[in-house]
Each structure stands twice: as structure tokens, then as C-alpha cells.
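Below you'll find the structure, written out as C-alpha cells, and then a few comments.
Note that one protein chain of the assembly has been removed; the remaining protein chains are unaltered in position.
The block that comes next holds subunit A.
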Amino acid sequence: MHPATHPESARPARTHRTLKFGRVLRGLAATAVALPLIFGAAACGDSNDDAGTDPNEKVELSVFWWGDDSRAETTKKVLDAYTAAHPNVTFVTTFQGNQGYLDKLSTQAAGGNAPDIFQLDDNMLSELAERKVTLDLTPYVEDKKLDLSKFPESLAKYGVVDGEQAGVALAENTPGLIYNRTKLKEFGVAEPATGMTWEAFIAWANEVSTKSGKKLPGTMDPSADYKALWVWLRQQGKEFYNGKELGFTAEDLTRWFELWKGARDSGATPTADVIHEGNSSDASKQLVVTGKAATSWVWSNQLAALSKNTKNELGLMAYPGDPKGQWARASMYWSGSSKTKHPDVVADVINFFVNDATAAKTLGIERGITPNLDLRKEVEATLTDANQKASLAFETEITPKFGAAPTPPPKGHAAVRTLLVSIAESVQYGKATPAQAAQDFLTQAASKLA
């Protein structure tokens, strides 16, 4: 600041006044961008600049993921094991809860300062890959330095965006129906089975409602659930997305909403306000554990987590219809940063996570089922939790019946998902007819995907 008080002495400062506002603005913007860059550069100043051929070169990688303490513990153990095998490579790890994870990652990425390795799910993979935040791992996959050959083929492909391997599945997962086995026994209703049609499933749910004396509706209404809609569409030869657009019409969506309107009207599902509670993604609020419905539409690997929230015994099956509509979905990915100085090491670390037997056993199936089919058996032998075993048995049984994986959802998927919830709820609460709602959805989704 210029200590200007006297008119004459103030003269030099006056030149500032002649600055065009635009230039000032640009200057400010440049400062705002430059500052984090400077600090960022300083923070990683001690890492070596030449992406070396020297195998003993000191390398420090930053790793970032979301999850709880137990996930952090296993992840760090695997990283330590990698350091033990490659003493020149060390890691700086950060983790946090799901809430705010993407905010933080995006801020770092915007500053050109993304972690070398970070965790993603398919909600975000395309968004980041299309914006060139992720490292293209294709060359490493091609020369087997990052070996995906033991993966189910569709799982390996589910990390490919626009022809680039943007992420590698850390675990496999698939949609699963989790039902309350204890209550079914109590009411004397047969357990549902994988492969039953949607109509048969709704009829079964109706039976549960009736036999429980209307106390326990047979199923959560999944009409707001994008993965249920997606499986249903695939069973009719359609996709949720066709490239960067929706892969279905208003008529398809109308039929979907009508299917569930029928189920609600007949009493197979709870009422709209209870369904709204279940639309929350929180595992502890799923209706199957709060006792407000006999079945929840979730992911197969959630069996263990949901079981912790109820005293009842839970069972697991595929979504109704032909299991071909389902696919080996990556529950989470490891991705590298496109700005990393050590892409070779990044690829090698990811390879270690998915192909090293000890690493696989350390990780267990907390993130989902082990992606490497050979290691899956070894991991299976180490499991002690009955629910985890059941999850894995289900996955092993259903994997051969899967259809091909679609491409990961496009940019804008996160917005489309929340849109589906609010539109489907407008039908559930009777604020819109299925046809109106379907039309609204298509119009608004188009602008979110544009």
C-alpha cells in the first residue's frame, strides 16, 4: 500500500487509477489462480521432477479416498506393503467421509493439484475423465503392467470413458434386493428367487403385505431408483444412457411409473411418505432395516452393512427379471491424476491393489467383491462374517449370468439421478400422472446432460 497523504507524494500512486478495471479484474483473477499454484508447487517441491527411469529414484505419491476408519486402516496397510517391496516409494494419505469428498477433490483438481491417486465411483468417473482430470491408463493396461486380464471383462471395460481407461475397479458390485428372511418365515411366505418376473415379484410383495395384516408392505417402491430403472430397461433391450443422451423414451418411463403406481395402489409398497424416507441413500434408513418394508433395493455388498442395523436375518437376491439386465459394476475405482509426475508408479500401485494376493486379502470385500477372479477364491477363504460370505456367494453365482457392461454414465449423471428422485416422488405423492412426470423428466434431463 502506498502511504499517500500529501498530494505531491501521492502522485506515483495515482498511476493506479489509470488502470482499466478489466486489467485489475484480470490481475485479481490471476492472483487467485496463481496463489494456490504457488503454494501447491511449494508443497510438492521435494518430489523429484524427472519422471525417472531410475528404479531407486525417491517417489512420494499422494493418495486420497473417502470412507471410514476401517477402510483407512486396510488401505494404509496395503500401501505400507507396497513401500516394503519398493522402499523408494512412499505415500502421503488423506481420507474423509463421503460428504465433501468431491468438493475437496474438485478444488484440488481446479488448482492443478489433484492427488496422484484418488478414489472415484461411476457417478463421477465420466465427469472427471471428460475434463481430463484422470490419467489415461490405457497404455499400461495394453502392455499388462496394469493387468486387468483376470477381471470379468465387463468390469474391466466399465472403467473406460471415451476409449480411455480412466479408472480401475477396486471392487465389483451389483444391484441386489435385500429382504427380511426372519419376517417372511414368521408370515409363512416363500422366499423370493432370482429370475422371477417383475409382475411375479410385485404379486409376491402383495402376498407379504396381506399375510402381515398390512403391517409390513412387501417391498420398497424403487421407481425413484435409477439402478432399478436401468436394470428394467436393459431387460427390454434399452439402456439408461445412449452415449451422452438418455437411452429411453417418455413411453418407457411412463410404463415404469405405471408399473409402480399399480404396486402402490394394490398395497405391495408403503405409502409415499415412507417411500420418501427410503429414498435416502443412508444404509441405516433403508426400509428393510427400519421395519417399514420387507425388501430394499440396494447393492449386493450392502448385506453386511444393513445386517448391522437389524436383529433380523436378511437374504439377498438379484433384481427381478432376467439377471442378464445386470452387470459387473465397479463399486469404486482407483484413478490417477493426469498431472502426476510419476504415471508409471501410479499404474504399478494400482496394479498392486488389484492383483497382489496379500493386498486383496487385506482389503477383504469391504469396498465390494474382489475384482480379480483368481484372487476372489483366496479372499473367500479368509472371510468369517456370514453376511460377507453370502454377498460373495451371490456375486460368484450371478456373475456368469451378467450381460455386457454399458459405458459408465455420462457427465451430468449426478444431476439426472436427483432429478429422477424428485420426479418419481411427484408421481408417488399423486402430484403428477405417470405420463406428465415422464415428459417432465425427459425435458429436464436433456438440459442437464447438454
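Keep in mind that, in the parts below, a contact is a pair of C-beta atoms (placed from the backbone, for glycine too) under 8 Å apart; a residue touches a chain by one contact, two chains touch by 3 or more; residues count from 1.
Convention: contacts and distances are computed from a predicted model.
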item	value
UniProt protein name of the chain not shown, from "Chemotaxis protein CheX", "Multiple sugar transport system permease protein", "Nucleotidyltransferase" or "Hydrogenase isoenzymes formation protein HypC"	"Multiple sugar transport system permease protein"
Of A:274, A:293, A:350 or A:438, the one touching the omitted chain in the full complex	A:274
Candidate in contact with the missing chain, chosen from A:94, A:242 or A:418	A:418
Touch with the omitted chain, as defined above, among A:154, A:235, A:269 or A:426	A:426
Residues of subunit A (touch criterion as defined above) contacting the omitted chain	1-6, 8-10, 13-14, 16-17, 19, 24-25, 28-29, 31-33, 102-103, 106-107, 109-110, 112, 127-128, 131-133, 271-274, 276-277, 279-280, 282, 412, 414-415, 418, 421-422, 425-426, 429, 431, 440, 444, 447-448
